[in-house]
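Before I ask anything, here is the structure I am working with.
What follows is part of the complex, with its chains left where they were.
Every chain is named by a letter (A, B and C) in the order it is written, and numbering of its residues begins at 1.
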Amino acid sequence: MKARVTVTLKNGVLDPQGLAIAQALSGLGFEGVNGARQGKVIELDLAETDPDAARAQAEKMADKLLANAVIETFSVEIEA
Amino acid sequence: MTHITAAARPSQEPAVTQALAAEHGLKPDEYQRILDLIGRTPSFTELGIFSAMWNEHCSYKSSKLHLKTLPTTGPQVIHGPGENAGVIGIGPDAEGNPLACVFKMESHNHPSFIEPHQGAATGVGGILRDVFTMGARPVAALNALSFGAPDNPNTRRLLAGVVEGIGSYGNAFGVPTVGGELRFHEAYDGNCLVNAMAVGIARADGIFLSAASGVGMPVVYLGAKTGRDGVGGATMASAEFGEDAEEKRPTVQVGDPFTEKRLLEACLELMASGAVISIQDMGAAGLTCSAVEMGDKGGLGVALDLDRVPCRETAMSAYEMMLSESQERMLMVLRPEKEAEAKAIFDKWDLDFAIVGETIGEDRFLVRHGGEVEADLPLAALSGTAPMYDRPHVAPPAPPPLGPLPMSDPVSALLALIGSPNYGSRAWVWQQYDHMVMADTVVRPGSDAAVVRIHGTNRALALTADVTPRYCKANPVEGGKQAVAEAYRNLSATGARPLAITDNLNFGNPEKPEIMGQFVGCIRGIGAAASALDMPVTGGNVSLYNETEGWAILPTPTIGAVGLIDDLTGVIAMAPRAGDTLVLIGTSSGHLGQSALLSELEGRAEGDAPPVDLAIERRHGEFVRALAGAGLISAAHDLSDGGLALAAAEMALAAGQGIAIEANGDLAPLAWFFGEDQARYLVACAEEDAQSLVNRALEAGVPVRRAGAVGGDTFRLGAFAVTMSDLGEAHANALPRLMGEV
Amino acid sequence: MKTAVIVFPGSNCDRDMAVALGRVTGQPATMVWHKDTALPAGLDMVAVPGGFSFGDYLRVGAIAAQSPIMRAVADFAARGGQVLGICNGWQVLIEAGLLPGALMRNATLKFVCRDVYLTPGAHNGPHPTLAGLPQVLRVPVAHHDGCFVADEEALDRIEGDGRVAFRYVDADGHAAPGANPNGSLRDIAGVLSENGRVLGMMPHPERLADDALGGSDGRLILDRLLIGQSGDATAPALPTAAATA
């Protein structure tokens, strides 16, 4: 079972990479980019076959390691 | 011999034909050579093995004949070319044990052009492995970079990616990147050059080689798992780029410095345990080249069982495993009684450790996979009968004659030069490299040679990388000499005794006689200089076919050099003190042919390259080292691109002090300030020592002349002047401006 | 004086730190492997060195912070033990919850290796742990993720408690554009725990602790932390309060 954990910076946390991306996009001539934020996504290949159990497992992993609660939030999706 | 039958081949593998051989880069006569050698049609895997072993990158078929002419011996040389890296003696450690310096330079040009970050990163990883495979801990890295014209649309992206990639790998691995070169020229528009050099230190009695010994010894696979990375990569490195380069893109290799760092520590522990008979890193055409080389050097055969190779991907074929260029892997022949101990070390570092074969008594390379024999070839012949060519070569045409001098005053010319991407400060580059990790960097980048202390001693290595491709194009022999001579000067200017060099020969398509002529000429020059200056060539790398749609790079034989400083108190930096007198060592004729002044200001490549008199180079180098040893000079800098003006400006900027250089009534101002006559240094001494310096020069038969003085906040060339802050700004902003940061 | 240096896979300033500590204390530092569960007894300081523990993968310091040894380091800190985290070591201590805030990618997005100038302390003078140091110190940085961030409230608290260990300044000791190499908020280069016993900083004192390398301001910092603690009357007494963020 695949779980996808998306980790993004909390609002208000400085995101130099996002700023640079927005700037670079404007520099390339793309108009109307009000902002950009960069986060990460971790795709887990889990042995667990029950979707709910897999989700619970992935959430635990995110809590413990994949995201830093001080600056980040996360969400989990389970793929069939 | 187990014969391979067509029926045994998995059905999806293509039939082996001359056309398929051609797709593997094998010429018709080369394919015929294979048929003659084994007396049958090779299997698909065997064809892959031949193509890997016989391509330019592994076989050196176009270059071998000429490389053989280079001087490779000397009392300092412990291992010359032929091993993973050269090895030279550098005196004892604190306990009196003899130490060795292990060093080499290698190119990763094509991969860096395709994916600059990963290409450069894996280039660094590869050369570091070459050094630690031999039992040395890497202590320094350098890189010589060439990119297209500053305004070429690819240049910024390539420069940014390459520098980031080099940094990402070296910084995480934990080796200080202390020096290198960076140039821009339109000849590199379609082919950038990324030459990476690594320098390590080992106990001279603890060097590990690749030659296997003993029959029935386990062959062990170490490090990262095998994926389909770069399958066909070695073949790509030897093919000219063309319109279809996009389609030829193989899977790009991604570097993993974290694994490499663990591999380093695990290998050094393993070597200390006494478990290693021989060891070889997996570079281009990984498993194939490393296994063949270990067997060949040891006069043994090798049998591999691919079922035991740790794989990262599923359903990998024998062909893919034999040609994979996955990084961070090693092959080792193990003392069988040490297996448990060896495995424990790799477990500790969470790295793969698998016995994948054994040495055999017959001359045979036997590869099994899934119960089938996938390859069964005479091992020694794989490298021993590789083609070797004496390619036709002609001396390249002479450059156009030197035209009139530019119309410019010397200070405006200097500002144009020092504010250009080619001659501005390189700090933008080396600040992205950790150049201080290991806490032994005595002279940081930005000077002549970098100086790295030999850990735990009061001695140091001096390191530099140099070449002037403009000269090599105009006059390959003099250009080849000059590359070595400039390296010699950079070392001497820090007070170091030059010891040896590694060369990284980057050229266009050797099948063209003019390109081959450049190659042959440069090698002649390098050989002559290496002999005359006692800097034997201990190893190197050849990168040919750096050409896109007929547009070849400038001939670029990068010379990496190592020198020794016997006492740290004798290190000479580039920054003079206020009040010092500047003395110019060497003769100035105002040679402007192929000068930086002409090429940078007006894009003119006119006139002959400056001639190099090797006896004079040697005498002047020895003189500067003697001055340093006698404590007579406070700073020294060699003169190269941009001549006296640029050298003086760099010294002024290093010191944060103004400098006034006197005019010379015998030469036109631009010729005096910007001429590129060789064998020259600018040294600084206290005013009261100037006379004794001149006396020593007279005795040594070295021409010297007072050139100027240090102090104040103005930089002067004769009657023309600029403030130090304007000079500094032009210098500092050159690369940031190119990158759009200021 | 007994010191220990933690070694994670990917640490690469562990030897440099051990050499510098050895020079200060006259005794070799003990190297402690990350899978160990206990520290040697009787330590005066534990150093978490710079480098790229676990390749800096996922998030700098995150994987190392979960290593078995970090539990022992946290216990040591809770007993008032002195802990020094340099560069990646600071990142690890933050991820382990021993110091506040977060270290993000440099504002330039580029790795930066160069000398910087530091001044100890917040506006109201240095923290007692760092008292007696010169007003301006020259120490190198080498990092990709050294931009210190925390919310305004946390920053105010850290400053108010006098827990800013070092600030980036220019050579004359003043805040200046270009002095801060990474965009750290309020030019913060290092932070102390509440009890002043856990110090995290981006610059590498161990790299300029030797005149042969062109400077020894780093040595002053290590001297102050190690020797100052027992020999110097101005040093804080060993507190018993937990060293928490």
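Observations on the structure shown:
As a convention for this text, a residue touches a chain if its C-beta (ideal position, glycine included) is under 8 Å from a C-beta of that chain, and two chains touch if they have at least 3 such contacts.
Predicted, not measured: the structure shown is a model, and the values here were computed from it.
Written in terms of the labels on the displayed chains, the full complex in this file has the makeup A x2, B x1, C x1.
Quick note on the criterion: only the chains that are shown with their structure count from here on.
Taking each chain's centre as the average of its CA atoms, chain A and chain B sit 40 Å apart.
The distance from the centre of chain A to the centre of chain C, with each centre set as the mean of the Cα atoms, comes to 29 Å.
Of all residues in chain C, none touches 2 or more other chains. Shown for chain B are the residues that touch two or more other chains, of which there are none.
Against chain B, the residues of chain C that register as touching in their complex are 9-10, 12-13, 15-16, 19-20, 50-52, 54-57, 110-114, 140, 142, 144, 204, 206-207, 209-210, 212-214.
Looking at the complex, you find that chain B touches chain C at residues 164, 167-168, 171-174, 256-259, 261-262, 265, 349-350, 427, 430-442, 453, 458, 568.
Residues 58-59, 62-63, 66, 95, 101-102, 104-109, 147, 149, 151, 183, 185 of chain C are the ones that touch chain A when the two sit in their complex.
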